[in-house]
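One protein chain omitted, others in place.
Should a chain be cited, it is by its letter among A, B and C, assigned in written order, with residues numbered from 1 in that chain.
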Amino acid sequence: DFAATGNANGRVSAPYTIYKGKALLSISPVLPTFVKMDSDIGGLKVNRRGSMMLTFCPAIGERKYDWEQRQKFALSPTEVGSLISMGAHDASEFFHDPSMKSSNAGQLSKKLCIKALDGGNGYMISLTVTNNILKSNERFNIPVTTAEFAVLKTACSFALPHIMGWDRLTNQSPKGIKGSPSKVNPKQHFDLEWDR
Amino acid sequence: DFAATGNANGRVSAPYTIYKGKALLSISPVLPTFVKMDSDIGGLKVNRRGSMMLTFCPAIGERKYDWEQRQKFALSPTEVGSLISMGAHDASEFFHDPSMKSSNAGQLSKKLCIKALDGGNGYMISLTVTNNILKSNERFNIPVTTAEFAVLKTACSFALPHIMGWDRLTNQSPKGIKGSPSKVNPKQHFDLEWDR
Amino acid sequence: DFAATGNANGRVSAPYTIYKGKALLSISPVLPTFVKMDSDIGGLKVNRRGSMMLTFCPAIGERKYDWEQRQKFALSPTEVGSLISMGAHDASEFFHDPSMKSSNAGQLSKKLCIKALDGGNGYMISLTVTNNILKSNERFNIPVTTAEFAVLKTACSFALPHIMGWDRLTNQSPKGIKGSPSKVNPKQHFDLEWDR
Partner (left out) sequence: DFAATGNANGRVSAPYTIYKGKALLSISPVLPTFVKMDSDIGGLKVNRRGSMMLTFCPAIGERKYDWEQRQKFALSPTEVGSLISMGAHDASEFFHDPSMKSSNAGQLSKKLCIKALDGGNGYMISLTVTNNILKSNERFNIPVTTAEFAVLKTACSFALPHIMGWDRLTNQSPKGIKGSPSKVNPKQHFDLEWDR
């Protein structure tokens, strides 16, 4: 055994996984990374923004899935906003091309569709990965129940401020604490917005 | 008195309990447990997943309940998703058999029903525990008001990311912080999803 | 100046206050207190449950309020559940008597009413404090806008798990972390609910 604050330093794997007959879908937040700011006052800014990582694996037997054939899709904060604002009859579609706006645009692409099932009791989540160089096309379909989608929405709503890096804004030691109360200026809350 | 960071090490009991005439229902989150991962990089993965534990005790007098006769039901994250997505006129049913898919299947089972009351002002939560060996059958019925159910939904929504282990993803020390800003690659957020 | 982890030990006052012409309403969570459990394994249990404290002060001039004449009302977790589940046209009423079911019952009482305004754009929050010994009757009326009520609901939803003591369940060091992965029993999540 070891103390948790010791050598188990930080990396925790706790995906939410939905196992279905033909494939599984596993979801996990990816936190942003930070770099020091250039300014004199120091502090940190976001270097790589966070995301919700969706991983799809095809089934190769009963409750057996092939991790080697996995495909991933990273939802940005705004795409997470789409997901959590979906109603019982809505659909969302996200399109990613790693070479977007370059000369290689269109060679590789991924499309994620989330579509309410008829009758409103669940959703179909589909990922299509297209490689126009290899002429390959992979597709995953995961039927998701209303309960599973409620977990997704609740967990994504919880994770959203964290992948945006906003949880850091509150984990810090208090600023502006003085030894005695300064005279309170009733208009002080205007200062920040009028001071450039 | 003692310092809380000292010997009161971590175990806190704070169930939300609903006392009714014939029985009580007590609800408390059970956090997941973790084990070290096999991989070289270390880190932790979930060993036993968390749950919301519902405990029912029969009344044996006015505001007296028999803890010895308690029965428990552990809601999985997806079952919690069912509960928190229930509308004012919905019903949910969960069935647990500890010997499911083995030769002992059907000997013991528990069924939890959550059903909106007619008129939409509250719910009936019922647990039935069946033991076919002892030919016994226990049943608990807890009428729950709209206010009590709102507490259940809010508290379960709060607890869901914690029983999934996602709170750990944010309690860790920062990763990827470098001494000077690296050049930011605008496509870097695609890296993670295209890199297997 | 002083370090916040030093002598400013913990007590923070940050009420949300709604100032109106005839009175103010100030709201602040009161956290539960804990005691050590009797059992050998130690740990903590809730001693006094938490609440949302509502404080009313009458106006005695323009934006001047008399703190000496304040009256308080402590919403229990279930009463908070009532408040946060209120729709735009609902009403709630809470009745407190410190001598309930004793021979002094009815001498002192407090009644809190929250009632949607006609037209659905806001609420009236009223407190009536009755003292039948002194033959006194005090009443406070606070008209609350939809925006102010949204702050109340969001802040009370945030505070609810904290006044229930559930935030403690997650602030603890990891349990059950072992040096190497134990064999995983797929039915292990049933253990807790079948083991009395």
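Assume a contact is a pair of C-beta atoms (placed from the backbone, for glycine too) under 8 Å apart; a residue touches a chain by one contact, two chains touch by 3 or more.
Bear in mind that the values here come from a model prediction, so they are computed numbers and not experimental data.
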Absent-chain interface residues of subunit A come out as 32, 34, 36-37, 41-46, 77-82, 84-85, 157, 160-161, 164-166, 168-170, 172-182, 184, 187-190, 192-194, 196
To test your reading of the contact rule: which positions on subunit C touch the chain that is missing from view? 2, 4, 7-14, 16, 28-31, 33-38, 44-45, 47-49, 51, 53, 70, 72-74, 76, 96, 98, 100, 108, 110, 145-151, 154-155, 158-159, 162, 167-168
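One rule holds for everything that comes next: only the chains that are shown with their structure count from here on.
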I'd like the Å distance between the centres of subunit A and subunit B, where a centre is the mean of that chain's Cα atoms. 23
Using CA atom averages as chain centres, what separation in Å is found between subunit A and subunit C? 33
For subunit A, residue numbers touching 2 or more other chains are 2, 8
